[in-house]
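Shown here: the complex without one of its protein chains, the others still in place.
Here the chain labels run A, B and C in written order, and each chain numbers its own residues starting at 1.
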Amino acid sequence: MSGNVLGKRFVVVSFGESHGRCVGVVVDGCPAGLPFDERDVQKYLDLRRPGTSRYYTSRLEPDEVDILSGVFNGYTTGAPIAMVVWNRDVDSDHYSEYHRRPRPGHADYVARVKYDGFNDWRGGGRFSGRITLSHVMAGSLAIKLLEYVLSVKICAYTKRIGDVEVDKITYEKLERRYSNPLRCPDPVIAKKMEEVLNSVMASGDSIGGVVEVVILNVPVGIGEPVFDGLEQDLSKALFSIPGVKGVEFGAGFESSKMRGSEFNDRLVVRGSTVRYESNNMGGIVGGLSNGMPIIVRVAFRPPSSISIPQKTVDLETLKEVDITVRGRHDPCIVPRAVPVVEATVAIVLADHATRYGLIPPVLSKEYGKFKRRDS
Amino acid sequence: MSGNVLGKRFVVVSFGESHGRCVGVVVDGCPAGLPFDERDVQKYLDLRRPGTSRYYTSRLEPDEVDILSGVFNGYTTGAPIAMVVWNRDVDSDHYSEYHRRPRPGHADYVARVKYDGFNDWRGGGRFSGRITLSHVMAGSLAIKLLEYVLSVKICAYTKRIGDVEVDKITYEKLERRYSNPLRCPDPVIAKKMEEVLNSVMASGDSIGGVVEVVILNVPVGIGEPVFDGLEQDLSKALFSIPGVKGVEFGAGFESSKMRGSEFNDRLVVRGSTVRYESNNMGGIVGGLSNGMPIIVRVAFRPPSSISIPQKTVDLETLKEVDITVRGRHDPCIVPRAVPVVEATVAIVLADHATRYGLIPPVLSKEYGKFKRRDS
Amino acid sequence: MSGNVLGKRFVVVSFGESHGRCVGVVVDGCPAGLPFDERDVQKYLDLRRPGTSRYYTSRLEPDEVDILSGVFNGYTTGAPIAMVVWNRDVDSDHYSEYHRRPRPGHADYVARVKYDGFNDWRGGGRFSGRITLSHVMAGSLAIKLLEYVLSVKICAYTKRIGDVEVDKITYEKLERRYSNPLRCPDPVIAKKMEEVLNSVMASGDSIGGVVEVVILNVPVGIGEPVFDGLEQDLSKALFSIPGVKGVEFGAGFESSKMRGSEFNDRLVVRGSTVRYESNNMGGIVGGLSNGMPIIVRVAFRPPSSISIPQKTVDLETLKEVDITVRGRHDPCIVPRAVPVVEATVAIVLADHATRYGLIPPVLSKEYGKFKRRDS
Partner (left out) sequence: MSGNVLGKRFVVVSFGESHGRCVGVVVDGCPAGLPFDERDVQKYLDLRRPGTSRYYTSRLEPDEVDILSGVFNGYTTGAPIAMVVWNRDVDSDHYSEYHRRPRPGHADYVARVKYDGFNDWRGGGRFSGRITLSHVMAGSLAIKLLEYVLSVKICAYTKRIGDVEVDKITYEKLERRYSNPLRCPDPVIAKKMEEVLNSVMASGDSIGGVVEVVILNVPVGIGEPVFDGLEQDLSKALFSIPGVKGVEFGAGFESSKMRGSEFNDRLVVRGSTVRYESNNMGGIVGGLSNGMPIIVRVAFRPPSSISIPQKTVDLETLKEVDITVRGRHDPCIVPRAVPVVEATVAIVLADHATRYGLIPPVLSKEYGKFKRRDS
């Protein structure tokens, strides 16, 4: 019980259900004095919004944020910030069937067992991808905070869909990651990904993919060993996004095939600062940021909902039956997951930057000056 | 700061340094009434102990556990259990050099920056693999508890070293995973792994690998969404083991290439219980255990210490220099990491089983009877 | 920062401001299967509501609860339960003056310093007594849970206003504690208290008092030493109610004048159970409930807002000035604090009963039967 609280200083509390009144979040621990309003959130909600591309689920939700507390006169107050998105386009028709005949790949069965049937099963309830609205609302605040205080920049993008993969990426390209609905910064690869998606959709199937995150301007030393290192807390948060089955940093699983002489990032002097010659570590060593870009890859399995009939069990008769999942769903969750991953990563970094003393409890009105004096 | 506490109910606190007085751990939240003494810990410490194979570091440590509190008359008391391993074979000769000239791959540089040089850099201090003694001590208690109350069985093994990989594994084979120093249950593959290690050692290099964990008899419904699901907390704990760069569950990164029709585990009836036909989910869906074996794979990068000269920076002169890392180190950390991974996984499961109410606060002397009555 | 989360298992998160959109709360960790709806909350909100007696502030707030999540088909689902009360009768006219010229007794000055003026100062913002709506909403859920599962009964009442004090109280009388607006179960004393209040109000002043809580049917052994004992966590929660300046258990401060031979509660046998002959301990020893009624007394200082002119400082000119606090306020907070104290105590007990394993994660539909079988 009580698993809906994340973080120690920039504390995020998620609530709400897919087909309930709303999905919401409370952030406790954001410093006072950050300029913040609905627009800062809405721009990320819009990036995640369904129905804006033929490759996204057709559920028509405006997904407008409603800030309930913690903001006054355009600034955060230091009090907890509660935000909700009210659900509008709810269609719970088929879900009582799925409660009885669990959809393969979904959490219908385990949720029913765990909560002895009391769970709100409409639309998957707490297990719906819609819950990531919490991540996005809290994360958009974290993104603003990190940018304002530390100039941290978080760029996720669609690295792979099925077998189609972006090989090399430049930071310039990353700026254009939202220029197509696939969130793939390479337009040639994006085209190929569309082909894959078209074929998948034609067959009523779904497909997985990989999101890569590149985080720039992270100061050295963020992360608290041994249990609250950056890899530890980033992976924990990322696995809370429905559909994630793997997380790796830097060379990741490939590093398990490498030799030390090949893997070790050598230290070098660039200008007057210490840098690394390569980045197999993915910007994190010993759980601490090392000043290099942080590189994380997140593997998403294919969405569970497909329109092909599948075998399952009728939990009342305990007989095997066939089920066809109706309703609206994404053929691949990766494109819409891109802003969710950015938001989730930001939550963890905001928490850790605060723990490490890099973000003060109040950003006074002369914060710009203060920043200059300090550096 | 304060990142050395893990868990919410079965709470683990790590302390100690590689070349300090000891490495220790406090477990707060273990139920009263569990039969427990030094032997339960020692057997796991022995599996992790250096110097017992030519493929392990030659540091000669008896690694004997000393239980300081929380156990009385052979049973846990419900009070916090403190345990330490006193360091014996400490050789800090070269470390002041590494503090000045950080070893590539190690945390020497980031630790120095983060703590402004105050960190205990001898032997890597808190960033040494030796810190996993904490994991093993606490984990051996968790293993005992899980077995005693829930008959949970945790089996990790060396899945891969470099390119040599175990393909298929049966649960019978898993029982023999500790029969060779490589902790590879397949003797033919183990032989090949030895060849790889021999060649790596001959060149003064190191190599990475993968540990796979199979967890049996986990009841349905363990894990607390949305942030404290099982994947979330297992990955967090596993990334606290030095050298881990990736964690995946079930089909993992492979699932990102799959279609939903292929990936989805269908529900079936076996006897009178609901099971899944396949296990691409790796026993976890929506962050909850689903009754199938939990399958986790952990990617280890090659150990940082190699005897080949490497480039680094002298932090006092800010000049690039060559460094040769002396001292005793493992050519591949995977075999000795196997018991560490088992212990780490157990800590998380013990925490979650308690949170989910499956482990009562006291195991009364008639616990055997109670268990029977309840099931 | 981030001080708005209370508890470890029945976790309460408070948000909202006195003159903002709403005051709200999220409860994470309530078991699934508890029958619960708006009426369970409303009855406690009504007991706390302003404007229902001439002795209460005249702010006219309907204070209706709005449950946003976590309840489905009349039962809790195991998901976080978010509840809000929307603010209606907001009058922020004078507060910009108080932000500049802090009201003595209020947190205006310290809040301004702490948050560098970014705090929402309207109506006192987060420091208003109105914030206890969070306590009451979460607490009404806790009260229901404790009664449903453990038959715990929590009775607070007005023990003293100024010098007028209830001497002896029987549990029968406690049942009638809400029969008058003073929440004093003794009608003769209640009359005298009214006289005190009338005189205080006539002079534009305010007055303090004491709430006593009696908690019945608490099983032996609740509380987690050494830091999370019942006295520890009850006092922490009670001091979060604005205006509390002292908390004592059993004989409390009087016990500091007593001898051991007089204070020690002797153990006796009553029927077939062990009881105590007296209750100087107030039902808690070593931080653990001992099976006797838990007795807590909470001292409230007089409300800060009085209509008599007072000296303060103009923070912009740094000159001393006189201020007259306008607006609507209670002459004594104690009567309206009575349900708040009950709710607050319930939150702590629900958290601890869950931690001690007395409240299962799901209250199955046959919970009544289960309860019988178990006892």
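Criterion: contacts are C-beta pairs under 8 Å (C-beta built on N, C-alpha and C of every residue); 3 or more make two chains touch, one makes a residue touch a chain.
A quick note: this is a predicted structure, and the numbers were derived from the prediction, not measured.
Touching the chain that is not shown, out of C:Asp120, C:Glu231 or C:Glu342: C:Glu231 (per the contact rule at the top). The missing chain, though absent from the display, is touched by one residue of C:Leu174, C:Leu216 or C:Val247; that residue is C:Val247. Only one of B:Asp120, B:Glu194 or B:Asp233 touches the chain withheld from this view, namely B:Asp120.
Annotation for chain C: contacts to the undisplayed chain at residues 1-6, 12, 14, 102, 104-107, 109-111, 113-114, 126-127, 131, 134, 160, 162-163, 200, 205-210, 220-221, 223-229, 231-233, 235-237, 239-240, 242, 244-253, 255-269, 272, 274, 277, 280-282, 285-290, 299-306, 308, 310-313, 315, 318-320, 355-356.
Remark: the residues of chain B touching the chain excluded from display are 1-5, 7-11, 13-17, 20-22, 24, 26, 28-33, 68-70, 72, 75-82, 84, 114-120, 122, 125-126, 354, 361-362, 364-365.
If you put the missing chain back, the residues of chain A touching it would be 8-9, 355-357, 360-361.
Assume only the chains that are shown with their structure count from here on.
Averaging C-alpha coordinates per chain places the centre of chain A 27 Å away from that of chain B.
Computed centre separation for the pair chain B/chain C is 45 angstrom, with centres defined by C-alpha atoms.
The geometric centre of chain A is 38 Å away from that of chain C, both derived from CA atoms. Multi-chain contact residues of chain C (touching two or more other chains) are listed as 8-9, 361.
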